[in-house]
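A single protein chain has been omitted from the complex, and every remaining protein chain is retained in its original position.
Up next is subunit A:
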Amino acid sequence: MSTGTIGATAGYRPGRTLTVWQEWRRQATRRRTQFALGFMILLPLIVLVAFQFDTGGDDDNGGGEFASLIDLATSGGLNFTLFTLFVSAGFLLTVVVALFCGDTVASEASWGSLRYLLAVPVPRARLLAVKLVVALGYSAVALILLASTALLLGTLRYGWSPLRSTVAAEIPAGEGLLRLLGILGYLAVGLLVVAGLAFLLSVLTDAPLGAVGGAVLLFILSSILDQITALGSIRSFLPTHYTDAWLGLLSTPVQSDDIVKGCISAVAYATLFWSLAFWRFTRKDVVS
């Protein structure tokens, strides 16, 4: 540490600048953070209320074997949570993660406060690492808040019963909870792609909206391309190809092949994007 402080003023240590906790508090005071996390609590509530309007109509939701997730949503707390995750996984969670990871550096740049942090000086790699850890932390909190609120509300309203799906036999509640945690874990890993992309854009641009929107747009583009079966095996390389692989955790025994591939894809993309972000940020001229 001594080499890092040569020439510094008394009391300055690079390793003490901008700690994770400080960054956590910086972000916690923001409306954006509070709204996003608040919505994670609100969404299960809205869904729950919406289910109260159930008139018993027999709409076909499509989607094959897994469509029944909707029909089974009210069969218990676990299924309600599963449903909530099912409807959020595609878009909502993507947006939330893109928000946390895409806004973090770009917003500091747009406020001008990034200049002053770098002049402290907070070492650039440290600044980025702290920002990344906190953004991922908030993303995880959002995911956990969503799932735990859904589980709590669902269990209070529909009771504690085994996890049901049409692709597998009933899964006992205890194991069902484990499966649910597995699904949460896979969703978290899968969202690393968005986190990586948004974070990279956040470093590349000074416009927070550009970083968040850009990440979401690219994610949607990848999802659209993934629908085009004509692309054949190229699709396996799309970052969104394995987003639905967590459904494999609902069958008995668990189908883990695609989950493993999805993890590989997510980890590889996230590492690539983050490496590019660090490479770029530690070299770029901060001119905003």
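Convention: a contact is a pair of C-beta atoms (placed from the backbone, for glycine too) under 8 Å apart; a residue touches a chain by one contact, two chains touch by 3 or more; residues count from 1.
Here is the rule we go by: contacts and distances are computed from a predicted model.
Comparing "ABC transporter ATP-binding protein", "ABC-type polar amino acid transport system ATPase subunit", "Na(+)/H(+) antiporter subunit G1" or "Gas vesicle synthesis protein GvpL/GvpF" against the UniProt entry of the hidden chain yields the protein name "ABC transporter ATP-binding protein".
Checked against the full complex, the candidates A:Gly38, A:Gly112, A:Gly159 or A:Gly174 give a single residue touching the omitted chain, namely A:Gly112.
Seen from subunit A, the chain kept out of the figure touches residues 3-19, 22, 25-26, 29-31, 64-66, 111-125, 162, 164, 166-170, 230-232, 234, 242, 244-248, 250-253, 255-258, 260-261, 263-264, 267-268, 271, 283, 285-287.
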